[in-house]
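Removed: one protein chain of the complex. Kept in place: all other protein chains.
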Amino acid sequence: MSQGRKFGEVILSAREITLSFGAVQALIDVSVDVREHEILAIIGPNGAGKTSLLNCINGVYHPQQGAILFEGVPRLNADPAKIARQGIARTFQNVALFKGMSTLDNIMTGRNTKIRSNIFWQALYVGSYLKEELEHRRAVEEIIDFLEIQAIRKTPVGRLPYGMQKRVELGRALAAQPRILVLDEPMAGMNVEEKEDMSRFILDVNDEFGTTIVLIEHDMGVVMDISDRVVVLDYGRKIADGTPDEVRAEPAVIEAYLGVSA
Amino acid sequence: MPEMSFAMELLLFLEVLINGLLSGIMYSLVALGFVLIFKASGIFNFAQGAFVLFAALTFVSFLEAAIMGAENSGLLYFVACLMLTLVVMAVYGVAVERIVLRPLVNQPLIILFMATIGLNFFTEGFAQLIWGTEVHRLDLGIPDEPMGWLLDKTDMYITAFDVAAAAIAAGLVLSLSLFFSKTRTGRALRAVSDDHQAAMSVGIPLQHIWAITWGVAGAIGLIAGILWGAKLGVHFSLALLALKALPVLIIGGFDSIAGAIVGGLIIGASEKLAEFYLSGIVGGALENWFPYILATLFLLVRPQGLFGEKIIERV
Partner (left out) sequence: MIYREAGQFKASYHADQAIFTIRQDLWFIGGLSLLALFVVPLLASEYLLQSVLLPFLLYTIAAMGLNILLGYCGQLSLGTAGFMAVGAFTAYKFATAFPILPAPILFILAGLVAAAVGVLFGLPSLRIKGFYLAVTTLGAHFLIEWVLTHFGWFKNYSASGVITPPPITLLGFPIDSPVAKYVFTLVVVIILALLMKNLVRSAIGRAWCAVRDMDVAAEVIGIRLLRTKLIAFAVSSFYCGVAGAMYVNFYLGTVEPQAFTINLAFLVLFMVIIGGLGSVLGSFLGAGFIVVLPILISNILSIVVPDAPGAVVSNVELIVFGCLIIFFLIVEPAGLARLWAIAKEKLRMWPFPY
């Protein structure tokens, strides 16, 4: 999968991240580099700290030690909204959609970082704001077409099946036209067909827009198939970092997943 | 104001402080009923104010009936009225729990809050319909006047009533703490508040426990009602006392008995001190809003209260 693909410079870098919650150490001295345009998978047993790492990237958690650099510039204070505006979008393990709104509205909130009109124009809903709103609507409809979710456009997302919700969440992340797309188990709970669809979407996004993808995934088949590089976490530490083939042969990885024969 | 010596200043400060602490204990009493229900059943009983009002009204009406109907008065009859009111309160508490609170068990807090405000309206209308709107006097036989010997010796203006109220409240808290830690029922209550399922699986009868809890909360409400009613007169505005208990609960946490006490003391003391020292600059009646602003400042620093548990949001 990685032959002939061009990767850019390191766009996001986590250096020696240590994160604890009281006595529980979620991450211990984890360093990960993400290169532009690549698809990086983070794998590891449950409780390894994968989601915590993603949360640090998005600024939801603040590591006690270590630094996160975006385009070489270290982050001074983690403000999730500001980080989002830098171009990092996210989906969540337990689908964090806005249950009170429809699919269309949910994806439209993804465009929020691009709204330029102030609220006075929004209240009047004419002229420059109307044009802007329709522009965003057009962009969102393209994403809806891309993800093939036209039929559920107006459905309140609380009523959608789990797989569909995950797709809508992907749409919301895409709406922001991010540089880095961070996905937390985007294929959890899906059947084979749905997984193929999701994989196709992810590959298309990476291919057409050059979006860098960082994803957590448990399905090894998917990971080996679509990712350019794999990082393995176990008990909060990074135990492997390389191409899928390199990683799958690492003894530490085999031990973490399968255990050591007695 | 004439020049005051440091000793006099200190005494004045102490007097205001002590009065504040004493009124704080009264707030704690109202908050205590709330904490109890929350500890045992996880329900936010904002209707505690209505409880206090209803208890006070019932008690007062029994007392007045006694004075009008028979010549019996005195301690025996007092205690009899107390018992009778307790029974009524238990019934009221169980009724409220079953009709109002249980159907709303999984709703967001605001819905529960609104329901209990509705309950307050209901209780107010109901009580006024039966007992009329005048303020009923409740005489406990303890004078609400400054204690003579203290006034003579130290110039401090503290009433015997306040001290008695504090003593009663302290006794209540002590017995409650002992109840929770030493008796079987108390331990069962704590088990239920921790985990309903687990408590049931070790054989603790949930229904009985809840009945006991509401009964005890009703009793606390009764004591609070009597004390406040004796001090302020029994009037429907007692129900709004519950609003004052909210800053207490914020500072002390919603699920801690110790917190309710400490919170009440802090609120009471700060309220009186602020009133005394700041009202010269900004005008009187500070105590209407001071507790809330204090609670707000507290929340900005420590959103979970003094004794509450820290909330970690997981995404």
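A and B are the chain letters, set down in written order, and residue numbers restart from 1 in every chain.
Assume a residue touches a chain if its C-beta (ideal position, glycine included) is under 8 Å from a C-beta of that chain, and two chains touch if they have at least 3 such contacts.
As the structure is a computational prediction, the values presented were derived from the model and not from experiment.
The chain not shown here is touched by just one of A:Asp29, A:Asp105 or A:Asp219, and that residue is A:Asp105. For the chain missing from the display, the contacting residue among B:Val100, B:Leu206 or B:Leu273 is B:Val100, taking the whole complex into account. Mapped onto chain B, the footprint of the missing chain covers residues 99-100, 103-104, 107, 109-111, 113-115, 117-126, 128-129, 133, 240, 243, 246-247, 250, 282-286, 288-289, 291-293, 295-296, 299-300, 303, 313, 315. The missing chain lies against chain A, touching residues 58-60, 80-81, 84-85, 89-90, 92, 96-101, 105, 108-113, 115, 117, 119, 122-125, 129-130, 133-134, 136-138, 141, 172-173, 176.
Convention: only the chains that are shown with their structure count from here on.
If you average the CA atoms of chain A and of chain B, the two centres end up 50 Å from each other.
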